[in-house]
Structure formats: structure tokens, C-alpha cells
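Removed from the display is one protein chain of the complex; every other protein chain stays in position.
So that you can tell them apart, the chains are marked A, B and C in the order they are listed, and the count of residues begins at 1 in each.
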Amino acid sequence: MFTLSDTPIDADALKRLVNTQEAGAYVAFEGWVRNHNEGQAVTGLEYEAYEALAVKEGNKIIDEAQKFSILKAHCVHRTGALKIGDMAVMVVVTSAHRKEAFAACEFIIDEIKKRLPIWKRETYVDGSTSWVNCAHNHEAVHETAQASGAKS
Amino acid sequence: MFTLSDTPIDADALKRLVNTQEAGAYVAFEGWVRNHNEGQAVTGLEYEAYEALAVKEGNKIIDEAQKFSILKAHCVHRTGALKIGDMAVMVVVTSAHRKEAFAACEFIIDEIKKRLPIWKRETYVDGSTSWVNCAHNHEAVHETAQASGAKS
Amino acid sequence: MEALAHLAAAESKTVRVDYFALLKEQRGLASENLETRSSTVLELYEELQKRHGFSLKHSSVAVALNDEFADWSEKLTERDKVVFIPPVAGG
Partner (left out) sequence: MEALAHLAAAESKTVRVDYFALLKEQRGLASENLETRSSTVLELYEELQKRHGFSLKHSSVAVALNDEFADWSEKLTERDKVVFIPPVAGG
């Protein structure tokens, strides 16, 4: 299951969601707010999500991860204001054997970052802000449209 | 760093060991005791380690994982008696970007399982026990000697 | 058929547009209902881009119609919900 959260992510609660006696392997990914990005000192950031589509697309990704023969998978993504060191996203996966859990966990976070309508505004040490991926490189082909298989 | 532990692994303490403000990605692997192995119902198991060599080789593996440009890595492996659902081993890795953390975490657990002189005795539902990998297949070429680059 | 399509394109309809991130900043609001004679979502983006000075070209933006990813060639109909999606940066 995929969810958005405007409060801090509870890593232990998430882990319990994928716990099962058949599981031999548990793989977790956490994305943390770093103190720098592309050479600039970051002091904080904010995530904004297009909730209806993000949740729909996030759950589609979790479903797609079943191709790795995993047992359970879950992902939570933060919205709102975050500080350095805060957890922005967490993916948890269980499987009988470890290879599948690693592959599925990496697949999920890769697709989440590519396809979900979620945006990040960074605040820098000089007080300026920037929507990541929007300020520069306006000509870049948009990954979302390509990866998600748009309607027609 | 690699350590052995004869008491339950403290996942939160291990996570704190690799926490750093430069980290954007945290990947964790946990190996859990499953309720079955190769079709047999398992009721519990025991890990035995050749401590001096296991710790030395475990730390060598952690050092080798630096090739993935990670920030920090740590691994703890249990010894002694474990029950279904108990954590047998945990690997934690942080890096600036997620790809490196995934690669390093998977590398570490793969090498740990191949190279460390640690043995597992399973107890089955009928009360019988078996040293895993020893009861059958006595002719298998020993992976440890091949992977570790023996002295001469 | 072509003549009919042309008539349809010229027809006025009311659609809802939600804005996020940089587009919300540049539009100065999060959502609006507006009347348009644009036939496709691409025409609507170009209409709004001209009016509000959006800095992102449509080639770096994706579009959703009624909470599903859509092609730029998708036709607009009455009461559609349109969201233009600037380059994403989740995770």
C-alpha cells in the first residue's frame, strides 16, 4: 500500500505492516533530507503532492512490485515542511529470500521518484528557495508522462 | 564495523550508528528466522560462529563495501538460540544517493553469507535437527575457500 | 467529421484547473474554474501559459485529466479537472 503523510513517518509501525512468519528477508529504504544538494547548503524543504493521483500511482507501483515474488510491500511519502535529517520517504518489503526484497525495494523507490506527482521546494542558507527540477532545465523531457503509460 | 551478538539485535541502535547529516539514503537488510526451509517446518535454530575469524572477515567485507562510495556501513550477526521471527542478521548502510546504498547493502549480506564461518542448526517440528548445508551435498565445493582468497 | 471537430473545438466549456508547485506560484492560486474555447489540454496549457507567463514549456510538463495521466492531445469536455504537472521531485 502507498500512503502520504503530513506528520513524521513511524518507521517501526511501517515495519510491522510487512511482518509475516513466511518472511526471511526484510529490506527497508529511507530517504533523508540532506544538508546539501548539488553543492548548495540546504536548511529545510517542503514537499507538495497532487494527492489523488499520487496515491493512485503509488499503489499501482506497489502492485507492479509483485512481479518480484515478494510477500508484502509498503511505502509512505511525507508532505509538508521537513528539516535536515527528517525522513522524506520510506519503503519496506518482505520476501522469502533476500534477492527479491532488494530488487522490489529499489524498483519501488525508483518508480516513486520518477512517476509520482510530488514536488520539492528547497530552502537554502541564504534564504532563497527553489522548486527542485523546475528552476533549471526547463527543456528536459518529463519523465512522468513517459514512464506511466498515459491514457492513449 | 562488523560484530557478533549473543543477545537480540537492537535495530534502532544500529541505525543510529550510520546516521550522518550528509546521508540522503539509508538502506537496511534484516534476515529473519522463517517458519520453513526447503519445505520443512522449522521451530527454531541456533547460530554458531568461529568468532575470531568471523569478526575479522566481517570487517574485511565492510571495508570492501567502501568501493560503492557509501558514507557508513554496519553489520551485526546473531549467535545462539533464535525463535521464528527473530532477527538473525542486520546490515545498515548510508550514502548520499540511494543506488550506492542498495548496492553496498546487498554486497555486504551476500559476502557475509558466503564467507563468514557461521553455521546454522535448524530444529524441525518433529524434534530432529540439522546443520544447514552439511547434512546433504557433502561434495559441494566450499564457497569460503574460493571467495576469501586463502593465504597462498 | 472535420467540420464537426472544428465546431467542437470552438465551443466554450467550463473546466477546473488545479495548480501545484512552480505553476501554483506563477498562477498565484491553487485552483480555479475557468471558461475556455481550447479544444485539447495542450491548447489550454498554451492559453494559460500566454496569460500567466508560465516559465515551463509544455515539453517539460505532464498533464492529468480527471486524476489520470493523459496525453497532450486529449480533448477537453465540460467539467473536466485538469492538472498540469511540473517536473516531479519526490523521494
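Side notes on the structure shown:
Rule of thumb we're sticking to: a residue touches a chain if its C-beta (ideal position, glycine included) is under 8 Å from a C-beta of that chain, and two chains touch if they have at least 3 such contacts.
The model shown is predicted, which means the values in this text are computed figures rather than measured ones.
The shown chains contacted by the absent chain are B, with contact judged over the whole complex.
Although one chain is not displayed, chain B still touches it through residues 31, 47-50, 52-54, 56-57, 77, 88-89, 109, 112-121, 131-135, 137-145, 148-152.
Quick note on the criterion: only the chains that are shown with their structure count from here on.
Distance from per-chain Cα centroids to the pooled protein Cα centroid is smallest for A. Rounded to a whole number, the gap between the C-alpha centres of chain A and chain B is 27 angstrom. In this assembly, the C-alpha centroid of chain B lies 52 Å from the C-alpha centroid of chain C. Contact with two or more other chains is made by residues 91 of chain C. For chain A, the set of residues touching two or more other chains reads 31, 109.
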